[in-house]
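Okay, structure first, notes after.
What you see is the complex with one protein chain gone and the rest in place.
Right, chain A next:
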Amino acid sequence: MAEQEEISEPPQSPKHTSKISETPIPSEPKPVSDFDPNTMRQTKPGLKRLFLTLTVLFSFLLGFPFLMKSIEIYRSPLPFRDIDSLSNSIESNPLLFPCHFQAVFIGFNQKTSTEFSADKLGFSISDQMRALTTENPPCGSCSGNYTVSVTLDSGNDCVRNQNGGTGCSWRCGAIEAVDFGESLEGVDENLESALGGCGKGKVYSVVVVNRDEEVRAVVGKCRHAWVVGRVSEADAASMVAEIFVKVFVNGGKEEGLIHGEFMPVGADGSIVLSFNLLNADPRNWIYEWDFQRVDDILLAPIIEALEAVANVSVESQVLYHTPKSSFSYWDDKWNGYVFSTKDLPFFVNSNEWHLDTSIAAGGRSKILQVAVYIPSAQECPLLLQLPNGEISVTNGFISPMWGGVIVWNPPGCLSSERERPARHTISPQDLQKIFEVFMGQLRQLFGLKSDNLYIGASGSYNLLASEKGFTEWELDVLSRQHTCFNLLSCATTLGSLSRLVQSLPRMIIMDEIGKQVKFSLEAAKLAQSNASRGIYDASAVSSRQARSLAEDAFFHPSIMSVSYYSFEHCFAVYSPFFLPVLMHVLLAALREWRRYKQEKAKYLAWKAKAKVAS
């Protein structure tokens, strides 16, 4: 009933037909009974509204890139791939330096073919060195990348092995002129002048002198050692190999003394040595020191020697009323107050010892505290008992990466006469003893041995000490390790920076950070290439630079700030507009599209019918 009404209605309003094209109004009501207006239409469905809504939708979609561009935050492009490749290359194959070794044999009988003998010795030394090195060479050693040259010196002619690489040129017989009976220092100097020509290439040499006397092996201050005594060729070869590997390459360290990666150098490549003289109770006695003299005379050469590894600066202060925070008890056996190694974690009293961070030092330099503790009268003399029950000779201890504590008992502190607190100055002799202990502690902090005897598998070796505190071969070891450690730390810092940056996609990254990362990578590459060519100093310097730049980038103030423009923020600002509008637009487009499809189907149905009909 109603449908019929509707069909009969259209002629009443002819203006509609002219206005709206897609209304399914038959232009001329045919008396065809099979026309169903619900499923058919006679005109083509119009495209106007569909076109309109789609245009709006597309213009919105086109606007999106512009919006994203306008709310984009600046991120300097970081070379993520280079960072990854650097950390991969450093982790997969540790930095190895090329090293040159030479062994000089003097006074061995040369009945057999000398050529062959030199070669044979060379091979035997190489083999033994290979056996001594561990499977996974630690970072900064020379394994796998060395040459051994062997020379048999018989006074007038020298025989060298063939694959010894570049043996350095020194006059044959020059070493024989060295008198090995002299004092050790004298021998050392003579050898240095004899082998001096080899100094530039950093060749480590061992001189083996076969004579009729007790065997003794000495490692000098420069890059050479000597073995004098009754030795067979085979013994000599094994000793030489051991000196090369254990002393010259590994620095004579015992395993597990201090973990190799600890290097007390700040991220900016500097160390501040902060010396503190702690008077536990100035009411008993007041001790002072003449630190200016220590600084000028004793510390200056050490600072100079360590230049390749770190910039060292020195400061000092005297503090008063600084009791220790652990307890000690009287022991009759030692006639003094004893504290044991178990108390050491509680010895440093951080409440009363104001060992401040330094204003003079930069932000990321490492401060090594050296505390000289003068006990009060209630606990004097104060002695450190080792776990084996003995009393420590140095009366001091170190804390890795923090520094060292030396307990110095004032002379005559047991005598009872004590009236007024008097001012004393620590005598130069005592100060010198304190300083020796400090030197030992500093060497330990750097991971070196603090005594002068190395006991290896095939003999014990005397190590000569340098007046600079560190011998040349020790400095080589330090700078190799330092380079390696710096590169490792640079790679991990850059790696974490890249992870951080990738995990926060809306963090602002300044151009400066990008530059720092770039320069850091460049410096790291330079350090690697220098290391592979054996230029220790340059590689140490550029590795230090790489690390400090990487740290600068990581700790850049703009990264530290929390106020980055988060995505949530962006969403909260723009969603009140885009959410409703986009919903409207999308729904409209969807509806129009559906309707168009529906109407088109109707039209097609009608057409098909018309075709059938005609």
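We take it that a residue touches a chain if its C-beta (ideal position, glycine included) is under 8 Å from a C-beta of that chain, and two chains touch if they have at least 3 such contacts; residues count from 1.
Keep this in mind: contacts and distances are computed from a predicted model.
S.K.: Leaving aside the chains you can see, what is the UniProt protein name of the one that's missing? Options: "Urease accessory protein UreD", "GPI transamidase component PIG-T", "DNA replication complex GINS protein PSF1" or "DNA-directed RNA polymerase II subunit RPB11".
M.R.: "GPI transamidase component PIG-T"
S.K.: Write down which of A:308, A:377, A:391 or A:588 is the residue touching the left-out chain.
M.R.: Touches the omitted chain: A:588.
S.K.: Give the residue, chosen from A:43, A:76, A:147 or A:316, that touches the chain omitted from the document.
M.R.: Only one listed residue reaches the unshown chain, and that is A:316.
S.K.: Please pick, from A:47, A:61 or A:297, the residue that touches the omitted chain in the full complex.
M.R.: A:297
S.K.: Could you pull out which residues of chain A are in touch with the chain that's been left out?
M.R.: Residues of chain A in touch with the missing chain: 1-3, 5-6, 9, 13, 16, 19-20, 22-23, 49, 52-53, 56, 282-283, 286, 288, 290-293, 295-298, 315-318, 320-321, 354, 356, 358-360, 393-394, 421, 428-429, 431-432, 435-441, 443-444, 450-452, 463, 465, 467, 469, 572-574, 576-577, 579-581, 584-585, 588, 591-592.
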